[in-house]
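The complex appears here without one of its protein chains, the remainder shown in place.
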Amino acid sequence: MSTELRARASEVGSPGADATAALLRELVAHLRKNRTQLREEWARRITESKLLTAMTREEIFAEATSVYDNYVEVLETGSVEALQAYARNLSERIIPRGVETHEVLGIVLLLRDVLARSLFKKYQADFGLLNSVLDAYEPAANRIANTVAVGFVQERERIIRQQQEAIRELSTPVLQVRDRLLILPIIGVIDPQRARQLTEQLLRGIRSNRAKVVVVDITGVPSVDATVANHLVQTVDASRLMGANVIVTGLSSEIAQTLVTIGVDLSKINAVGDLQGGIEEAERLLGYTVTTPEPKPSEKQS
Amino acid sequence: MRVPILKQSQYVIASIQSALSDEDLLQLRDDLAQTVGRYRSRGVIVDVTVLDVMDSFAVRTLRAIAHMIRLRGAETVIVGIQPEVAFAMVQLGLTLEDVTTALDLEEGLAHLERQTAAGAAHVK
Partner (left out) sequence: MSSNRAPRRDEPGVVGEPAIAISSSGDIVIARQRGRSLAAGLGFSGSDLTLIATAISELARNIIEYATTGEVILGQAGKNGRPGIVIVARDEGPGIGDVAKALSAGYSTGQGLGLGLPGVRRLMDEFEIDSEPGHGTTVTVRKWLR
């Protein structure tokens, strides 16, 4: 323990920036010197707390080493960029292994504790100095925990969003069953994102298949509420703008009644009971090429 | 940027080539009024395939065009609204209400043919 440090720290009030920097430097030196035993202590506590069960002991130790070194480096430089990059990299590797948020936060906090304990031990003889050391250590340590946890969570969210998009893409197939006729069977819950994706896929399908009639079957949608109904109306409107007629099947009259009662305007929706009936109606619409019937040659009067 | 208007038998086709300012749209309205009057066209097609945005002014003006052309005894079909544009219009609550729309030029002409034939058949 340097006399100079003690002298600075015992000045009235909290140490100035210089003193903090000096304390941190000493701290970092201590952590580097005791690297091996502190790292082992940490790995032991990780296993004790039953964290990172998805990883082997060797893997835990290897990651523990990287995290430890990064941790100490951030304490030294004060720069979180390198840590953020490491946190993202670490997350990319361990998320597919099934490591969860509470585990990542847990191990970082354990490291913070292990290092804090060793500081208690080292400076226990001088309460004033210990306080100053902790004043320097704590904000830095907390910023580190925060950076790692947030980095992990962001990476998880990014992956989840990607997966959701992929699932939605797969689960809303637009089928061409006949010339100019598309069928869109919807199965499952429709949340706003899925509704939007569904509508976009359908509209693109209308363009590429030059569809004139679309049958949207919602038999497989568990709950049809006002939000779902409004999405349907929007889909019908947008399809019409592209010159396509939409027939909705699987909308029971009870549900339709309920929706109308709560104020949803279903007048634009051409609803037919079941899918088969819908397809027949669609074929009828396609078979007639005009809204008013074509006069047959024999019927023409001069 | 004036929208080129072509005559095709008894129909008139206005093919929008690029983003239109408000003045361009109003000019289109006037040009169509003149052309339909001069040729006594039975139908008008406005092709908006190229438009990447249809906002409230565009929609209002297209409806005004359709109305004006109907007063001259002809029908209007708007063709070529793109998927993203249709989606945005619906989100914004813009409708073309009573104006006929079709997928593309081919469908638009087919519709006009049917309407004209039906109209002729009813004039007895």
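Labels for the chains are A and B, by order of writing; each one numbers its residues from 1.
Please note the rule applied: a residue touches a chain if its C-beta (ideal position, glycine included) is under 8 Å from a C-beta of that chain, and two chains touch if they have at least 3 such contacts.
Not measured: the values here are computed from a predicted model.
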Among the chains presented, those that the missing one touches: A, B
Option touching the unshown chain, where A:131, A:154 or A:245 are the choices: A:154
Candidates B:6, B:92 or B:120 - the one touching the absent chain: B:92
Contacts of chain B with the absent chain, listed as residue ranges: 19-23, 52-57, 82-85, 87-89, 91-95
Absent chain, residues of chain A that touch it: 154, 157-158, 161, 165, 200, 230, 233-234, 265
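Quick note on the criterion: only the chains that are shown with their structure count from here on.
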Centroid distance [mean C-alpha coordinates] between chain B and chain A, Å: 44
Parts of chain B lying in touch with chain A, wherever the complex brings them together: 79, 81-87, 89-91, 95-96, 101-104, 107, 110, 114-115, 117-118, 121-122, 124
Sites on chain A touched by chain B in the complex: 196, 199-200, 203-204, 206-207, 210, 212, 234, 237-244, 289-292, 294-295, 300-301
